[in-house]
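Only a part of the assembly is drawn; its chains keep their places, and the rest are absent.
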Amino acid sequence: ADDVTLQLKWVTQAQFAGYYVALEKGFYEEEDLNVTIKPGGPDIAPSQVVAGGGADVVIDWMPSALAAREKGLPLVNIAQPFKSSGMMLTCRAETGITSPADFPGKTLGVWFFGNEYPFLSWMSQLGIPTDGSEGGVTVLKQGFNVDPLLQKQADCVSTMTYNEYWQVIDAGLAPDDLVTFKYEDQGVATLEDGLYVLENKLSDAAFADQMVRFVRASMKGWKYAEENSDEAAEIVLEYDETGAQTEKHQKRMMGEIAKLTAGSNGALDPADYERTVASLMSGGSDPVITKAPEGAWTHAITDAALK
Amino acid sequence: MRSIVPVLTVVAGIIAIWYGAAIVMNQQWTRDQAERAGVELQLSDIVVDTLSQERPKLPVPHQVAAELWKTTVEKKITSKRSLIYHGWITLSATLLGFAIGTGAGILLAVGIVHNRAMDMSVMPWAIASQTIPILAIAPMIIVVLNSVGVQGLIPKAIISAYLSFFPVVVGMVKGLRSPDAMQLDLLKTYGANKGQSFWKLRLPSSMPYLFTSLKVGIAASLVGAIVGELPTGAIRGLGARMLSGSYYGQTIQIWSALIAAAVLAALLVGIVGLIQRITLKRMGMTR
Amino acid sequence: MTDPVIKAERLDLTFETNDGPVQALSDVNLTINKGDFVSFIGPSGCGKTTFLRAIAALEKPTGGSITVNGVSPDEARQARAYGYVFQAAGLYPWRTISGNIKLPLEIMGFSKAEQEERVGRVLELVDLAGFGKKFPWQLSGGMQQRASIARALAFDADILLMDEPFGALDEIVRDHLNEQLLELWARTEKTIGFVTHSIPEAVYLSTKIVVMSPRPGRITDVIESTLPKERPLDIRDTPEFLEIAHRVREGLRAGHAYD
Amino acid sequence: MTWLIFALVFWALAFFANVRIANSGHSTALWARLFVPVLFGVTILVVWEGVVRGLGVPSVILPPPSAIWAQITQSVPTLWMDFVQTFIKGALTGYLMGCGAAFAVAVLIDRSPFLQRGLLPVGNFIAALPIIGTAPILVMWFGFDWHSKAAVVVVMVFFPMLVNTVQGLAASDTMQRDLMKTYSASYWQTLLKLRLPAAMPFVFNGLKISTTLALIGAIVAEFFGSPIKGMGFRISTEVGRLGLDMVWAEIAVAAVAGSAFYGLVAAIEKGVTFWHPSQRS
């Protein structure tokens, strides 16, 4: 069997259910692959891992992948299991925020470490400065959790529909106490969790073939997970070595994830790609990427995998 | 053993302060919840609620104790929810790192004390090396080691060693230089060579300094091992517990992992202290 | 008896201190021959210790030259020519008394058995048998000093340099050790440099008495003893002895500001 | 390949030069004391540049020093802003408070054998809490700005400083203490005139180790939440963006600032403990 190492973007959770299901159900084995899944974390940049040879294929968000590409690391999207974006900004209702027009003067929590691009390009499209100048917002580098919102250190924080939002709810705030702004709804959605490899390795036919088989098995895993949501969550729990995840949270997460993967068969929709690129380039004086990337995605793998 | 009563007294004091602080720090949340629900609160309600929140700003001792009990005694030690299992993972990296770090630290100190070129060139850079934020370069270390095929325990141990070698170098350099002029002169009159002055004079007189450094060093090793768990995916170990606890806002889980780490550190420091006492006693240096 | 073992010529030694230089030795000329027993006597602070240290290459002269066995003091030290008894006992606190005496033996590579044998012998010599297992701080001041003498006698250095070795001892132990030292010297033909404040001791022991004057340390008188090599304790009551003692006292007094 | 060979040759030459200077009579001269470590450092940089270029290491893994230098010269205002936020506000404040507190506690518990036996183990315990666990909690308690960073530093430097000071306060020898007893000196007099001076070599050991811990602590704490400035913020953000040049630029600033900080404390130590054998030879 061929060895393939997958580097996740974050810790073991239902967000990556498809891959764990494929592993557990033997879909990779059927494709004669021996897959190792490396969990990520707050200190792990998937793009750096793939550049250092620590993984063959990584999961990353498109904004950071494209930014890395512009920095000279030729990442290529070979598959896009997530159709829609799950990112949003969640505010406490009592702050009086009802629309993006209310943001100026407020304190917003943002994830950095390569996850800040969607937020920055949204703000620059709204024309709201983030550098602390007059009429802008105060940006905090949000830690790993939603504490800043709960402790009222921030008026809004970044959340994912499938994860942090529910932590706010679990912490005792009711949906009515919250106002949410989904990037998807604001028209600034960028592509999340895609599979990326190094461009030069794709020219190796053997590697390309492994990727074809990998994507095929992974998508099989994703579709299985969508249909057997609770079982998928249990499989994820099985693989979580920290012993920190709870069943309730993972099952709920899997339900939300299924909504995001629903529209995708694995192949990248060029229209989504164009929209993401447009959004990233529209950033006024400080765009995330300065010129439209070339060859940042390929259908070669998915075409072969899905035929 | 004479310290039992004083320790218990101090611990009791801390626990009392801890409960008080918990009530103060957690009450904001209780009030907010009540306001949202539109109920009036008595003082007693506030106290009861602040001591039993699910994700308190400051968990109270009995909550942490219960969590510790649950995750140590009630779980099999092979279970991934057992703190003993995670503690062992961290401990093994700590010990390996401490061994590497102490060894390297002592060797460096010996070099610095015996070789002027090393003294002049290495010491400033050993200092500079410690000002590099380990968490920043840890991922790079992991990536680089990974690309040469080193994985698992060793990268964590290296990060742990990186943090522990420095206190050992500083303390040992001082200790190896602590013999006074007459003690050194005596050996000179014997025409003793460098090795002999090292084994017979410098090393014995550095012992008090060495042990003080070792105590700091082993605590630093533990911190290093925990830090090293982050860029290795934070899948096992006390650091992983803290991080995942923090990721999910599980303050009780963070605190129990923290307490576990501190117990581990205290044990390790205690063991070094015991060895110190035995050694110094055998050397006739305690009266 | 006429090979020069130690030869100092126009020796100068100046210490740099926080408030200016201190000249400890100035224009010191001295020749010590093989088998000589030379005592140094002089007021406190006149440079006796400094001169002994210069012989043992523990201080670097700032002028003049000094040779030991025809080579530099440093080379002589490499050849393990010295046994040195410091003015303070300077025992290593982490070694027992036996351990301290073994120290030079270990360094010079004596066998374990030989070490034990010698330790036993010198402990006996300085009357400390039975105290081998004690640590230095468990001994009285005089006992520590005797232990440090034992340490210097345990191995066979050609040149023995002793800085007030018997200062903290009572008259009777002192007499006893004086006899022992003379016997050892007669038996082994060692060359001995000996600092003392006791005029009778200096006269009793020495073949040559060097009288020094205070800062900057100079040699004011070198007295060759006319006493025979064989010296019973009661030689100290002979007129010859008293005359030498008188000459030393006069030399000493000249260096002092009082009276 | 030529880069590699050049690096190795340079290394060999510099090595010999340093050994020559260090063993020559000039080794105590000021120029030699500066030149030797600088040459050592330059050697590291040259070897680094040579290896990176010679082996073609991708710059997202390890950029060459030349690129880092270019980044430093370009980003002076940012680097300065980060430095003030992290070093001056976070590390320095925390260092002063933490070392001060540890020193005070050491003196306090030294007075009472009861407290010493009670607090020391518990103090060890609390101060051995790893930064990864304490930082999120302290950020939650003290907010995102530098206050929480200073708090992390306080917790980090406390233990080394405490252990060293306690050890130092026990360092005077028996005769020195007996002398004070014969004067019937009060506790404070003995402390001020004997035990503190005798403790200074140990105290400075603690102070020196703490300088580097303070800087690390302040930087790492920013990882767990911060305003959008600060050295730790910049480092973690730029790693995520693969801006390794900037990461190393910040590391360079940290190394220079940390070394200078350490050097300053070491210089004060030299003045205060001039009498200690380790400073005299």
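Each chain carries a letter (A, B, C and D) given by its place in the written order, and its residues are counted from 1.
The rule we apply is simple: contacts are C-beta pairs under 8 Å (C-beta built on N, C-alpha and C of every residue); 3 or more make two chains touch, one makes a residue touch a chain.
Worth saying up front: this structure is predicted, and the values here are computed from it rather than measured.
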>> The viewer shows one copy per protein chain type. What formula describes the complete set of copies?
In response: A x1, B x1, C x2, D x1
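Basically, only the chains that are shown with their structure count from here on.
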>> For chain A and chain B, which third chains touch each of them?
In response: D
> So which has more C-beta pairs touching, B-C or A-D?
Replying inline: A-D
>> Let me check something: if the centre of a chain is the mean of its CA atoms, which chain is farthest from chain D?
In response: C
> Just how far, in Å, is the C-alpha centre of chain C from the one of chain A?
Replying inline: 84
> How many angstrom lie between the CA centroids of chain C and chain D, rounded to a whole number?
Replying inline: 49
>> If I count partner chains per residue in chain A, which residues reach a count of at least 2?
In response: 42-43, 45, 48, 51-52, 143-145, 147, 151
> Tell me, which residues of chain B touch at least two other chains?
Replying inline: 57, 135, 139-140, 143-144, 230, 243, 246, 287
> Name the touching chain pairs, please: which are they?
Replying inline: A-B, A-D, B-C, B-D
>> Residue numbers of chain A touching chain B in their complex, please.
In response: 11-12, 38-45, 48-49, 51-54, 143-147, 150-151, 167, 170-172, 174, 177, 240-245, 249
> How about chain B: which of its residues touch chain C in the complex?
Replying inline: 182-183, 185-192, 196, 200-201, 204-205, 207, 283-285, 287
>> For a test of understanding, state which residues of chain D touch chain B in their complex under the given definition.
In response: 18-19, 21-23, 27, 32-33, 36-37, 39-41, 44, 61-62, 114-119, 121-122, 124-134, 136-137, 140-141, 159-160, 163-164, 167, 174, 201-202, 205, 208-209, 212, 215-216, 219-220, 223-224, 231-232, 235-236, 239, 247, 250-251, 254-259, 261-263, 276-278, 280-281
